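With one protein chain removed, the remaining protein chains of the complex are shown where they sit.
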Amino acid sequence: MSEACKVSAERRGDVAILRTDGYINNQGGEEIAREAYAQLESGARALVLNLEKTRIVNSIGISILIEVLEKVMDRKGMLAFCGLTPTIDKTFRIMGLAQYAEIYPTQEDALRGVNPQPA
Amino acid sequence: MSEACKVSAERRGDVAILRTDGYINNQGGEEIAREAYAQLESGARALVLNLEKTRIVNSIGISILIEVLEKVMDRKGMLAFCGLTPTIDKTFRIMGLAQYAEIYPTQEDALRGVNPQPA
Amino acid sequence: MSQGGSAPPGLAGAREVSMTIPVAPEMEIVATAQAAALGEYIAMARDKIDEVKLALVEACINAFEHADCRDEQLHLTFRLGREPKGREWLEVEVLDKGRGFDSSRVEPPSIEKSFAGHRKRGWGLQIIRSLMDEVEITSGGGGTRILMRKYK
Partner (left out) sequence: MSQGGSAPPGLAGAREVSMTIPVAPEMEIVATAQAAALGEYIAMARDKIDEVKLALVEACINAFEHADCRDEQLHLTFRLGREPKGREWLEVEVLDKGRGFDSSRVEPPSIEKSFAGHRKRGWGLQIIRSLMDEVEITSGGGGTRILMRKYK
């Protein structure tokens, strides 16, 4: 199915950038969680979730993102989102995700946000 | 309605370039015909129809394009199409339009086609 | 709700599209194509269309997950209308012939409760109510009907 979510990861020091492409439903959320946990296990301190290529999500998918957020907070790490459509942004705010994770317009902004000292 | 076809025209000497944007149904076809006839009246010898921004047509719209083609042929003029999607291209060939009007990939090709001598 | 009074003559009943989708994974995405097409038909802004699509996805997956539909189908109706001398709207009705539920007894979710408990879910109705301008839920033994409207 064309909407199945693909997740790719890139590591820059202790920051992991996860890029999604497609529908974030339960499978999409689990795909993201799997990759996020692998990155945390291998020492990532901050996760940047770039949702630029995702135009639709559902609340099951987002609930899995809340689990990821919780795990990151348990480890005193950071989670930042970027590339949200206005509707996904609004939905994250409705759910209060924006109080615990930062939301940035672009990936560059997000990287600066999780990594304030010059790289 | 978002699909309503817009037609814009540009004149280069005795060649008129008509660009469509949207659905070529009866209204869209009539819009094109109106502009095409105005160009012929004011001395255009060749018409280039750039359909780059049209993703869907119907047979009523195309039947109006056949009328335009007929009028152009009556005046010993030329009609060239460019920017067709593979499906619109196929449909024009099914209808035999391709035997009487040239079909080019790009506008540049079409302009060269109707204007073989250096401009 | 009434049809917009401004439909041209000869278009009586012309502003309603109904469809039936199977209870199956990702069929909610297929349904959103219809919402988008009708939103575009009235030239609704893209972000508003996206909001309708997301609300529709939530209504569909609720029925898929919770309703246990006897007919294994979801019945959708899309209506276009206009307030008297007012704004145009797109209305989406999602009807399932499932077990029904009492929406007044659904506890509102919060992210803090999500963190504390193991249940991160429970956001669907909240999202629907926040993204749409008007929402009406009717539920009982015959099933559930969610009627939601977005103004252009």
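Per-chain residue numbering starts at 1, and chain names A, B and C are given in the order in which the chains are listed.
Operating definition for what follows: a residue touches a chain if its C-beta (ideal position, glycine included) is under 8 Å from a C-beta of that chain, and two chains touch if they have at least 3 such contacts.
Only a predicted model underlies this, so the values are computations on that prediction, with no experimental measurement involved.
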- Query: Among B:7, B:57, B:79 or B:103, which residue is in touch with the absent chain?
  - Reply: B:57
- Message: On subunit B, where is the contact patch with the chain that was removed from view?
- Response: 1, 3, 23, 25, 55-60, 62-64, 66-67, 70, 85-88, 90-91, 94-97, 99-100
- Note on the structure: Contacts from subunit C to the absent chain lie at residues 11-24, 26-27, 29-30, 32-34, 36-38, 41, 72-73
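Criterion: only the chains that are shown with their structure count from here on.
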- Message: Suppose each chain is reduced to the average of its Cα coordinates; what separation in Å results between subunit A and subunit B?
- Response: 48
- Message: So the centre of each chain is just the mean of its C-alpha atoms; given that, what is the distance between subunit A and subunit C in Å?
- Response: 27
- So which bits of subunit C are touching at least two other chains? none
- Task: Pull out every residue in subunit A that's touching 2 or more other chains.
- Result: none
